[in-house]
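Only one structure is covered here, and it is reproduced in the block below.
And then chain A:
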Amino acid sequence: MIEQLAAVDQSFFTDRSSGNCIQDNKLFCPGWVVDNYDRYVDPTLQHLVLVGSAVAGGFLIAFGLAILAHRHRFLQTPFLAGTGILYTIPSISFFFLLLPITGRGSLTAIIALTAFNLQIIFRNITTGLRNVPPNVTEAARGIGLTRSQILWQVEIPLAMPEIIAGLRIATVSTVALATLAVFANGGGLGTEIVTGSNITFKTGIIVAGSIAVIMAIVFDGVLLLVGKLLAPWKRKQAIS
Partner candidate 1 sequence: MTAESVSASPVRFESVTKRYPGADSVAVEDLSFEVPAGEICVLVGPSGCGKTTALRMVNRTVEMTSGDILIGGRSVKEGDPARLRREIGYVIQQIGLFPHRTISQNIGTVPALLGWDKERIAARSAELMELIGLDPEYGDRYPAQLSGGQQQRVGVARALAVDPPVMLMDEPFGAIDPINRSRLQNEFLRLQAELRKTVLFVTHDVDEAIKMGDRVVVLKKGGHLAQYATPTELLMEPADDFVEDFVGADRALKRLALMRVRDVDLWTAPLAQAGDPSEPVRTAVAAAEVPYALLVDGENRPQGWLSERDLAGEQVPATPDSSADPLIDADSVLRDGLATLLQSGSLYAPVVDARGRLTGVLSVEIVSDFLASDEASESELSAAERPHD
Partner candidate 2 sequence: MALPPPPLPAAFLSLFGDAFNFVFSGREAETGGVTVGGTSQVIELATKQIEVTLLALAVAILLAMPVGLWLGHRQQGEFLAVSAGNAGRAIPELALIALMAAAIGVGLVNLVVALAILGIPPILTNTYVGISQVDRASVEAARGMGMSETGIVRKVELPLAVPTIMGGVRTAAINIVATATIAPLAGILTLGDFIIARNVYGDAGVLAGAILVALMALALEGTLATIQWAMTSKGLKLNRS
């Protein structure tokens, strides 16, 4: 099967030739990129959908679990263990474990990536909530805030830096992992790495890989900014 993947699909390249660079499969052919940038639009958008859905889904579920575990401490251990198993199962394996249930497609990929995310986000939210100084919650209780007011007005805002940190880790990892969605017919930038039956076209790999890296960096930067906006009291500290 390697030979099959390795066979260069010549017709595909001669279509939009940029000279010898393609034929020789040099490390990077800028001309080809200029001619073919449009083919990356759809995979990039698909990638964004995969990552966006998986992180959003992971966040919602993990947040719910974290709040539950915060209220009922005994749930912490089983939740950690459960999300830990989901985290440990390789996504590519997860795609196909879902095969009998959801078949192939982007939904399968999103479920698997969501499962991967849960623990990262769950862990950070619970750590953030746990690290809220007890005297602060004590004071909040003392001035008459109810339990849920304490949670929403004191604990969650104070845990925000850690929550955002978890989201950053989850998002960046998911952008990278989502390239594997191609194996589940889930689309995304992976389709431009495993182009048809071909994985030896270096320029294509580099372009797709670079888009993924840039996407990760942009997401990371955006979340960093969001974190600073949501935790203005941390900004001054960060400078010193």
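These made the cut because all candidates are chains of the complex that A comes from, given by their letters.
Structure notes:
In this section, contacts are C-beta pairs under 8 Å (C-beta built on N, C-alpha and C of every residue); 3 or more make two chains touch, one makes a residue touch a chain; residues count from 1.
Because the structure is predicted, anything quoted here is derived from the model rather than measured.
Although all of 1 or 2 belong to the complex, chain A touches just one of them, candidate 2.
Partner candidate 2 is touched in their complex by these residues of chain A: 1-2, 5, 25, 27, 84-85, 87-97, 99-103, 105-107, 169, 172-173, 175-177, 179-180, 182-183, 189-190, 193-194, 199-202, 205-206, 208-209, 212-213, 216-217, 220.
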